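Excluded from the complex is one protein chain; the other protein chains are retained at their positions.
Chain lettering (A, B and C) follows the sequence in which the chains are written, and residue indices restart at 1 in each chain.
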Amino acid sequence: MTIASHDIPVLRYQPQPHELAYTFGGVPPVHRVAPGTVLELRTEDCFGGLVRGPGDLPSVVCEFPYLNPVTGPFHVEGAEPGDTLAVHFVDIQPARDWGVSTTFPHFGALTSTHATVTLQPPLEELVWRYDIDRQRRTVTFHALRSELSLELPLDPMHGTVGVAPAAAEVRMTITPDAHGGNMDTPEVRAGVTLYLGVNVEGGLLSLGDGHARQGEGEVCGTAVETAMDTVVVVDVVKGVPTPWPRIEDDDYLMSTGSARPLEDAYRISQYEVVIWTAQLLDLDVLDAYQLVSQVGEAPPGNVCDPTYTMLAKLPKKYLPGAEAYGGTHAQLREVAAHYRARQGDR
Amino acid sequence: MTIASHDIPVLRYQPQPHELAYTFGGVPPVHRVAPGTVLELRTEDCFGGLVRGPGDLPSVVCEFPYLNPVTGPFHVEGAEPGDTLAVHFVDIQPARDWGVSTTFPHFGALTSTHATVTLQPPLEELVWRYDIDRQRRTVTFHALRSELSLELPLDPMHGTVGVAPAAAEVRMTITPDAHGGNMDTPEVRAGVTLYLGVNVEGGLLSLGDGHARQGEGEVCGTAVETAMDTVVVVDVVKGVPTPWPRIEDDDYLMSTGSARPLEDAYRISQYEVVIWTAQLLDLDVLDAYQLVSQVGEAPPGNVCDPTYTMLAKLPKKYLPGAEAYGGTHAQLREVAAHYRARQGDR
Amino acid sequence: MTIASHDIPVLRYQPQPHELAYTFGGVPPVHRVAPGTVLELRTEDCFGGLVRGPGDLPSVVCEFPYLNPVTGPFHVEGAEPGDTLAVHFVDIQPARDWGVSTTFPHFGALTSTHATVTLQPPLEELVWRYDIDRQRRTVTFHALRSELSLELPLDPMHGTVGVAPAAAEVRMTITPDAHGGNMDTPEVRAGVTLYLGVNVEGGLLSLGDGHARQGEGEVCGTAVETAMDTVVVVDVVKGVPTPWPRIEDDDYLMSTGSARPLEDAYRISQYEVVIWTAQLLDLDVLDAYQLVSQVGEAPPGNVCDPTYTMLAKLPKKYLPGAEAYGGTHAQLREVAAHYRARQGDR
Partner (left out) sequence: MTIASHDIPVLRYQPQPHELAYTFGGVPPVHRVAPGTVLELRTEDCFGGLVRGPGDLPSVVCEFPYLNPVTGPFHVEGAEPGDTLAVHFVDIQPARDWGVSTTFPHFGALTSTHATVTLQPPLEELVWRYDIDRQRRTVTFHALRSELSLELPLDPMHGTVGVAPAAAEVRMTITPDAHGGNMDTPEVRAGVTLYLGVNVEGGLLSLGDGHARQGEGEVCGTAVETAMDTVVVVDVVKGVPTPWPRIEDDDYLMSTGSARPLEDAYRISQYEVVIWTAQLLDLDVLDAYQLVSQVGEAPPGNVCDPTYTMLAKLPKKYLPGAEAYGGTHAQLREVAAHYRARQGDR
């Protein structure tokens, strides 16, 4: 794909509340776009914007299952089962000057949940409101019951990105799996390319759940949740399947795995990068296993959602000569540069 | 503790093979040392030095349970149950110019194991020999069945450090738990202070299982295993308990948690840093939970040993004014600097 | 509901192959029936009848995701979200004089799987063909590679029964969850009433995956799989929700729980019977917890499917005066008796 800057197709889309989706699969596309299209999107926060501060308890103002809305889905022309959808994140900017985080009842890693059931009452439900300063690139935490305010770096990302699942399944957006979904990893930030295996015609990409920043594991169950103005470029890599979502940035190749227990998420993500490494470097699989064992990083995405997510990260500098997906990441980096240059011209 | 450089007591100890220990607990101390003592130690690799290359299969040359030997234990005077032993790593240097890594049968994350039992044959047992260049600070991987040699950075660390367990237990060195043990985290490198809760008089510190480098999770079950010349300073923090091993370096406070399934290791480590943060910053516990949720990192230590290990890492820059263990890390940094200065004088 | 024997509405339905369903949810009903209707159904086996003996390897003759077909769904009139669908199994009879069981690659408890991923090759794929003798009520095992044939008691059951899931989800029939699905418990045999929470109008009941018999846990991943001629009566319990599938027979009240890891399935099932016991006996919840702790049985359903299933069984004799769902089980027993009496008249 070679794209002159004046050629880049751009679609701007801001969904009305009733146009938001709550599942991957089971929803008709809101738009059809050609590969190479830049999407300028607005996404809502995981509470649909209804939780604005300590007085808005999610369990009161939100209604199950209308949680974690996504923008989309987008039908990408030419994407067929067996292909890979490449989604390059050009820009992710908070659309509000505030965000919220909460202890949602029976949700989070340090509480009993609907799966890890106990007879204890839930943790108290609290809402923290953060100030977001887009110019200073800060997110400010204010303790609710203690004297502390603290500026943290803004590091915007999307918790939820995915496509329609295989086998005609329809899944709540809250659940990550092989189709993507609510992986809740801070690695999905601007500058990265996310690779998603295509299960249905057009792939049907949706995204949402923006976080102004997030710790690894999202231990309390929510990050600094906010609406986002997000720009992505979508592309199709024909004939190359992607069993589990993969991420590439300028320095790393990564695979995700989502499962319970958490070691199975680890296993999936590690298996995927071992096989990937063997392919990219033309290595015996056990040689690749050995190499990954000594150079890999392995942060968790979420340890709070219906399935947990782990990442296997390999520094590209230890993968000499490896070029993933035929150089798609570099190509989309270039499209993004052209797009940004054109934006600068306006 | 203020120590003039000429005052630093130093103990040099290189165990004979028959002096190595294979358990935490159940072994009499090899030495008694005063708090503030510098220990200059030799540690053997996890195979007792018997696996030197592809021809030495661990299952042939090693004999259960004589695996993962540790140097020690050291009785630190004045350490009593309820205190904390602080172990500052001054230096960790490979004692050989080679290391090995293997696929040990039924050990590792991408194989069935003695706990995750299957009817499949084990993965093939292979041994990779690495070159270690202490001057160039490199570890060189050589693929066994493919054409690849790759220089990786030397990053020496100890997989196994711990004290005698509580409740009169004796545990194989292979198992990490609240007493430390085989946590297999690359965070235990030179420059860090490891805090271990004391369960018995003298604490009874042992360490071993040096790795020239290791990926997160130690996915194949072994890192680049090698003997080490290691220098630590030991100290006692009186009256301060440490429920699970903690680590401090110049930039981070960390807690470990070791358990199965892996989410329980995550829960333990996160709970510990939440409580620790609340104490250090005088925060309400749920405020601390919220703060940790947005700033924490959470790499795995091992995902291959009899219990798995996760770390919860908090950047100190987000913990304004926090001073852990009364400034022990800074003090031991100073002792280390004096020690190194004196070494330079020789 | 009082039903005179001549009043019992009966629907007989044998689906054509193209009418089989592979998901819960996402499929329009094949029939609408009134509460109290007797359904005389044919169900296909989990391989769609394509695996007939050792020469028919499932990985060759079956095509993902066309596995584990179900008959249905049936829209039960008047069933609304918040109600409970009661499904009484009047009769389950093998429709063939043979059944099969297999080691399906990467499926089963003693093999690596798609979640518990390893680098080992899969177990060898084998097919065992059983003889089913409906008159003698036997199932005969023939070892493939050893000299053993063994008559076992016929104990027909359904591995898969469920309704459309909540939150607009569509799930593969292979996965058990709160909507039922592939729980694979031998407790779903003739004489029991299965209670399923209704999530959508009409409930949308489907069932399949008949087993001529099954061990607890279904350790190799498949039971003695066969087509079934099955008779159920369906009813609606208005205004009573059922969070997780429950089962009642003449001697036991049971709840299921499906999750990973297996202890979470145990937790869910136990929590449900504790709360249920507290309600039925008007007990304090901790008193109910105590009673359940001393009288409960807890067999696994499956320990091989995408989520695992545990059952919590309480002997009715230890629940004095408890009447579940207003006596629905006894009423449906009576309907079944009338139906059978009428059948005898023919």
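Criterion: contacts are C-beta pairs under 8 Å (C-beta built on N, C-alpha and C of every residue); 3 or more make two chains touch, one makes a residue touch a chain.
The model shown is predicted, which means the values in this text are computed figures rather than measured ones.
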Cross-chain touch to the chain not pictured, restricted to C:43, C:71 or C:103, is C:103
Which of C:24, C:74, C:276 or C:308 contacts the chain that the document leaves out = C:308
Contact with the hidden chain, among B:74, B:128 or B:271, goes to B:271
Residue among B:110, B:132, B:157 or B:259 touching the omitted chain = B:259
Which of these, A:123, A:148 or A:237, touches the one chain of the complex that we don't see?
-> A:123
Touch criterion as defined above, residue of C:119, C:132 or C:262 at the omitted chain | C:262
On chain C, residues whose C-beta touches the chain left out of the figure = 101, 103, 109-110, 123-124, 126, 128, 139, 141, 143-146, 148, 150, 152, 213-224, 260-263, 266-267, 270-271, 274, 281-284, 286-287, 289-300, 303, 308, 318, 320
Extract the touching residues of chain B with respect to the undisplayed chain.
-> 22-23, 25-26, 64-65, 115-119, 166-172, 257, 259-261, 264, 267-268, 271, 274, 285-286, 289
Residue numbers in chain A that touch the chain omitted from display | 110-112, 116-123, 261
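Here, only the chains that are shown with their structure count from here on.
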State, to the nearest whole Å, the distance from the C-alpha centre of chain A to the C-alpha centre of chain B.
-> 34
Between chain B and chain C, centroid-to-centroid distance (C-alpha), Å | 49
Roughly how far is chain A from chain C, going centre to centre by Cα mean, in whole Å?
-> 36
Listed in rising order, chain A residues that touch 2 or more other chains are 260-261, 267, 271, 274, 286, 289
